[in-house]
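For reference, the structure is listed below as structure tokens.
Below is a slice of the complex: some chains, not all, each in place.
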Amino acid sequence: MSEMLEGYDLDRLTIATLASHSSLQIVHGARKEGLGTLLVVTEDRAWFYEQFKHLVDRAVVVERWRDLCSERVVRALRESSAVLVPHGSFVEYVGLDCATGVPVPIFGLRSLLAVEADQHAKMELLRKSGVPTPESFPPGSDAGRPVIVKLPGAKGGRGYFVASSGREVLRGLEEAVRRGDISSASEAMVQEYLVGVTAYVHYFYSPVLDRLEITGADVRYESDVDGLRRMPLRVLAELGLEPTFTVVGNLPLVLRESLLPVVYEYGMRFLKTTRELLPPGIIGPFCLEGVIDREARIRVFEFSGRIVAGTNLYLDGSPYSYLYWDEPMSVGRRIAREVRLARERGALERVLT
Amino acid sequence: MSEMLEGYDLDRLTIATLASHSSLQIVHGARKEGLGTLLVVTEDRAWFYEQFKHLVDRAVVVERWRDLCSERVVRALRESSAVLVPHGSFVEYVGLDCATGVPVPIFGLRSLLAVEADQHAKMELLRKSGVPTPESFPPGSDAGRPVIVKLPGAKGGRGYFVASSGREVLRGLEEAVRRGDISSASEAMVQEYLVGVTAYVHYFYSPVLDRLEITGADVRYESDVDGLRRMPLRVLAELGLEPTFTVVGNLPLVLRESLLPVVYEYGMRFLKTTRELLPPGIIGPFCLEGVIDREARIRVFEFSGRIVAGTNLYLDGSPYSYLYWDEPMSVGRRIAREVRLARERGALERVLT
């Protein structure tokens, strides 16, 4: 890290991110904390982010997202003493190699990016944490109950489908192979379909304060699964539409207070496991994504090792953030605050990788 | 406009509106900006608005809403140097003639009221804007797919129904004629039923700053369509209930950031088209109401040319408003701010019609 920070003017640190996902929240928060802000933006979106130039000190326009790792962009970032904040579009946009290799300090745990990009490694990390997870099945077998099939590289929920028999799974996977979405059925992940309601719990681990904070919760708003249920039954039955799970937005949620110790403990377990297996362990924001069943038990079917889009709901603070901070504290701002606190204590290497 | 403002004391401008829809937000915002506040209120509701007398400088009680255009009420408004803020109940309550003819300055584009009151003109304006819209069909024809049928004058979603064949459309319309809701089937509008999720995006165009702001987004909470889906399938099937779409409230929403450039562009297109066809074009708040499908494509099935009730969610600011303003900025307050800014710059005629 000390090499990575070579030539950096620590008094003029700049928060940098790709112009997408939660970037407006991130620059808004950085500005509140008095840090510089930089957006890497593609040409087709530059006009839009121009609207928010009062929040952005510098925009670096690129032809393709992968240009993040070009010499020109890296130089621009390093000149600005930039700290990169990865978000949900980061690896998707620039690719895993660029994401893990870019010679610019990253706020967060760089080694987690590769785990997150691999569905199976991801579930494995959750299971090792001792967090309750759904059962997994080999793509061919009959689970004897409904399952959800997740294709690798499915982005934002697209490419998921629900099946109620092994035969249905195979039929769906064959179609996916035919469409070219996957090259072999074995690439898919087949999980028990959890009956209950989904909840996405946002956490922030502060290495500086050595404190895990719950920063919010949300429910994803997905097309068309959240729309189909509004169709008259006879029309829906007639059309025989299978739901899809494309995330188009987020709805705010608070959990029953009696669930908080449970989700907090799951967050702690996950943190602990990343410390053991991927030292120094998670830094900053992450999310556990679960289903809560009729007995109010939670099972976690996925995690995000960085800021999630659901935090965009809480640009002015969440019902949870106000329990920790007596001022509006978005996760974007919380990131910048952590960088500032780390700088003040000469501990930047504890939050950057 | 200079005639309309004759006799006005510009130092004591008053924001006036009908006591309904978003009026509490509007007077709350006006008070924050130091403007006067006036509510026109019917006798049966006066006791309720009395609870908020700390926000209301003057209440003008009327027997019927249409009395807005009576000599007495117009005099009271003009004496108070009032600027009328139209909202979703405005035309519905006072009628189109009074709404467009009332000799009191209106904040917003007065000529848009007539377009908004006519379902067909409304869709036409959207189409001319180059915003993607659902397909329309003549009431008799068979669309070959599910459609939603909208009766003219249907208020707050009442009187909509879904049909899956031309025959069903006709049967529904015949019933509507029998009930006296319409006089002829040809009055109805038949639109492709868009499969996906609904989203209502709130905009504010500031003529003073020449800036289009996204001020929020919401999902409508509708009875009984949002309730039927909670019934056990066998009970719902047994009852054979057709959903209705009466709006009873609103739920907050944030959109995926990658959708923002798209909705922003649609907002710009709509603004541009109103400038060309209804000069000087839209002023202040409006809303595009769309369905987002599984490919995350948006089609707009309706617009509102004024403040929408969904903005009531954001009385203390929205996740979007904080990107523009470093203080709580509801749309009600934004309206008052625009009036204040216009007054300071001697440009009231740019925001009043």
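Labels A and B are assigned to the chains in the order they are written; within every chain, residues are numbered from 1.
Rule of thumb we're sticking to: contacts are C-beta pairs under 8 Å (C-beta built on N, C-alpha and C of every residue); 3 or more make two chains touch, one makes a residue touch a chain.
This is a predicted model, so every value here is computed, not measured.
Displayed in place are 2 chains, all sharing one sequence; the entire complex defined by the structure file totals 3 copies.
Rule of thumb we're sticking to: only the chains that are shown with their structure count from here on.
Taking each chain's centre as the average of its CA atoms, chain A and chain B sit 35 Å apart. Listed in rising order, the residues of chain A touching chain B in the complex are 20-25, 28, 44-45, 47-48, 51-52, 55, 89, 156, 158, 221-224, 226-235, 238-239, 241, 244, 246-252, 309, 312-316. For chain B in complex with chain A, the residues that touch the partner chain are 146, 162, 164, 193, 195-199, 211, 217, 219, 225-226, 229, 233, 236-237, 240, 242-243, 251-261, 264-265, 291-296, 316-317, 319-320, 322-323, 328.
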